[in-house]
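== chain A ==
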Amino acid sequence: MARTPATSRRSLLFGTAAVSAGALLTACTSNEPTNQEKAADNAAPAADDKPGKPVTIGFAGPQADHGWLNAINDNAKTRAKKYSDVTLEITEGSNDTAQQIGQIQTLINKKVDVLVILPADGKALTQVGLQAMRAGIPVVNLDRVFASPQAYRCWIGGDNYGMGLNAGHYIGEQLKDKKNAKVVELAGLDNLELTQQRTKGFNDALKNYPNIKKVARQAADFTVESGQAKMAQLLQAQSSFDALWNHDDDQGVGALRAIDQAGRDDFLMVGGAGAKSAMDAIKAGNSVLKATVLYPPTMAASAIDLARALGQGKGVGGLAEFEIPTSLTLYSAVVTKDNVDQYLPTGFI
Partner candidate 1 sequence: MTQPATAAQKQAPTSAAKSAGDQESSRRPGLRWDVRSLSLLGVLAVLVAVGGITAPDQFLAWSNLQLVLTQASVIGVVTVGMTFVITSGGIDLSVGAMVALASVWATTVATQEFGFAGILFTAVIVGVGCGLVNGLLIAYGRMVPFIATLAMLASARGLALQITDGSTQVVTVGSVLDLGARDAYILGIPPLVLIFAAVTVIGWLLLNRTTFGRRTVAVGGNAEAARLAGIDVRRQRLYLYLLSGLCCGIAAFMLIVLSGSGQNTNGNLYELDAIAAAIIGGTLLSGGRGTIIGSVLGVLVFTTITNIFALNNLETAVQQIAKGAIIVAAVLVQRRSMRGGDA
Partner candidate 2 sequence: MAPQPPLLTMSGITKSFPGVRALDGVDLEVQAGEVHCLLGQNGAGKSTLIKVLAGAHQPDSGEITWRDKHVTLGSPIAAMRLGIATIYQELDLIEGLSVAENVFLGHEPTSAGFVVRGSAARTATAELLKRLGHSEIDPTTLVGDLSAAQQQIVSMARALSHEVRLIVMDEPSAALDPEEVDNLFRIVGDLTADGVSVIYISHRLEEIRRIGDRVTVLKEGRSVAGGLPAETTPTDEVVALMTGRNVEYVFPERPKAGFAAGRDPVLTVEGLTRRGEFAPVDLELRPGEIVGLAGLVGSGRSEILETIYGARKPDGGRVLIDGAPLRPGSVRAAVRAGIGLAPEERKAQGLLMLESVSSNVSISTLSRFARAGWLDRRNERAAAHQAVRELSLRPDNPDAAIRTLSGGNQQKAVLARWLLRGCKVLLLDEPTRGVDIGARAELYAVIRRLADEGLAVLLVSSEVPEVLGLADRVLVLREGSVVHTADARELDEHRVLDLVMEGSLTP
């Protein structure tokens, strides 16, 4: 994989000084202006790049033990660094609900201006979201939604159902002329609701294509190891099929390895989430992976934008309203060879 050289910590750990120190994940983000930064024509004061009132943003997320979550943190940090008027107070990520509550309460006590929270568990952290709102700190709820709308000022997140839907539509269009087409699904961790939503969207989309039948579904657990193991089994079980949707590009690394090991290239594969390695493979066009459906980690950068706008009392450009919306569901774009160059900078490692 073409990636930046290792960090100095890594090389130190291995005891060689051969590799020079490099910036953390420089390839990852995101100096590209996105739509909402362009000033709108109407009279509402919209956030822009110009320095405004200083804003302190508290950011609390889960432990970055997965490429996508790591990209979330990096997107937030890089975005905040871009604004001279933003100070980011970022907590050590934690998967422990109690610990995350404590961290958020600390941020409340520090009287940050705005909070951005990606909860380890949305339902369990609702109360602390309410606390913050009552204390007069607007909360931007990132991705995993709180149980009560009172617990956030604005929610921004991905669309798991839409991810499945778009993956299904893409595959449907690719196979629409094929009789008795067979499709296989390699799902993520089955214990998570988002996995069920993705599968539901995928199934709903396939209903539009009566010539396509989903013949098998197995759940991996977002790890390379499980992706390899489950995919190897699926390939053994299904001697031929036409398309594969894999929910997650991280486990997709393992799935691709299994496909390579089985010597199979008789189907097309669609990934999920938008890892850089997947996009590289799509661009190269030399593997079964033809597309991936985004679940963009850039949402963290957008969340910082929203938080800054909230802190400065501004709206977002491109909309007529004075205030920013309460809910923003992001579109799960399908990245193919045709548009991969546009998305490549957002691909995460």
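By definition in this document, a contact is a pair of C-beta atoms (placed from the backbone, for glycine too) under 8 Å apart; a residue touches a chain by one contact, two chains touch by 3 or more; residues count from 1.
On how the list was made: all candidates are chains of the complex that A comes from, given by their letters.
As the structure is a prediction and not an experimental result, all values here were calculated from the model.
Chemist: Can you pick out the candidate among 1 or 2 that touches chain A in this complex?
Modeler: So the chain touching chain A in this assembly is 1.
Chemist: Name, in rising order, each residue of chain A that touches candidate 1 in their complex.
Modeler: Contact set of chain A toward candidate 1: 1, 3, 5-6, 9-11, 13-14, 16, 18-19, 24-25, 63-67, 69-70, 190, 215-219, 221-230, 232-234, 236-237, 239, 250, 253-254, 257, 260-263, 275, 277, 348-349.
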